[in-house]
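Only one protein chain is missing; all other protein chains are in place.
Presenting subunit A:
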Amino acid sequence: MNELFPIILDVSSYILILVLVALGLMIVFGMMGVINMAHGELFMIGAYVMVALQDVGLPFWAGILLAPVIVGFLGLLIEAALIRHIYLRPLDTILATWGLSIALKQLVVLTFGPESQSVTLPVDGSLEIGAFSYPLYRLILMASSVLLIGATFWLFTRTDFGLMARAVIARPATAATLGIDTRRMYRWSFVIGTALAGLAGALVAPIISVDPQMGLGYLVPGFLSILVGGAGPLAGVLVGGAVVGGVNNLLAVWISPVAAMITVYVIAILIIRLKPEGIMGGRRAK
């Protein structure tokens, strides 16, 4: 029991971060048909914001507040300069955002160098219950992720903004004839998606090594989560993230990381073959 518990917690915290990354990806894809290959780099920049702020001596929690703002603002610039010209053209978005991801990576290499950086843990202690001990920051990370995922769901299912966003996803032309500015909805949804990626990057920065290649390690499982879970209802991301993240991490601990990746891909291929819409179903029919 005492050996199993930390593993379950490790797996859960990975799944939660994966879900945060995949949520941003899916908002952007489900709503605008934009496959954002640079999403992993936005996640990485969130982590580098923490590195930069640590260098200038700002406290950790200031970084947690600033990272989503900075990355969200970057998202706003990317939307205005690039994405708004290629809405609803998935193939073009892949090419354009792939180019963007290379540019962002090189920009980080030029600024911070290619070597990996580290961010100091803001809280050092562990939670100890009897013989069981677990790093406190990881628990804070998990709680924050749960809150963020909950807040995103709340935003898209319970608020006026969410009602308009879901209307634009289902019937963009009809939503516009009711006076809804679809372009503006696209823009702010994209910014929310990028800010989520930045915040996720900032939150995990203290427990991983921050380097220019780190984005890909979350982008690929993020996409797999959407494929496996389905790109329709938001809940698809939760299921997909749990399957992909759970299998990947558990097998990596019990067998080997390579076996874990192979198994994840085999499962993904099987699900896509047997249920092309994903476990929870795809975009709803119009």
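In the analysis below, a contact is a pair of C-beta atoms (placed from the backbone, for glycine too) under 8 Å apart; a residue touches a chain by one contact, two chains touch by 3 or more; residues count from 1.
Following the convention adopted for this analysis, contacts and distances are computed from a predicted model.
The listed choices are "cytochrome-c oxidase", "5-methyltetrahydrofolate--homocysteine methyltransferase", "ATP-binding cassette domain-containing protein" or "ATP synthase epsilon chain"; the UniProt protein name belonging to the chain that is not shown reads "ATP-binding cassette domain-containing protein". Contact with the chain not shown here comes from a single listed residue; of A:L25, A:I86 or A:A175, that residue is A:A175. Among A:L163, A:I255 or A:L270, the one in contact with the hidden chain is A:L163. One chain of the complex is left out; on subunit A, the residues touching it are 160, 163-164, 166-167, 170-171, 173-183, 284.
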